[in-house]
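For this depiction, one protein chain was excluded, whereas all remaining protein chains were kept in their positions.
The block that comes next holds subunit A.
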């Protein structure tokens, strides 16, 4: 894992904390729904918080294909490079 990716995942962890109000240490292979215990509404709120943190637009459809924390980091990286 590159340093950039490590830094990005730690930034995603901070955003998640603001949504769930609890500290969670994210690992790349974690399943966002099952391992983090987020319901569909929490995922959508997490998505809005990520949009604000990274100043990107994550369409709901894109979020649907995200399964793991690593998928999420890749999606954010792609959207950032397109911005």
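Basically, a contact is a pair of C-beta atoms (placed from the backbone, for glycine too) under 8 Å apart; a residue touches a chain by one contact, two chains touch by 3 or more; residues count from 1.
One rule holds in what follows: contacts and distances are computed from a predicted model.
The UniProt record for the undisplayed chain lists the protein name "8-amino-7-oxononanoate synthase", from the options "Quaternary amine transport ATP-binding protein", "8-amino-7-oxononanoate synthase", "Cytochrome c biogenesis heme-transporting ATPase CcmA" or "Anti-sigma factor antagonist". When the whole complex is considered, the residue among A:40, A:65 or A:81 that touches the unshown chain is A:40.
Contacts to the hidden chain, counted on subunit A, fall at residues 39-41, 44-45, 47-48, 51-52, 55-62, 83.
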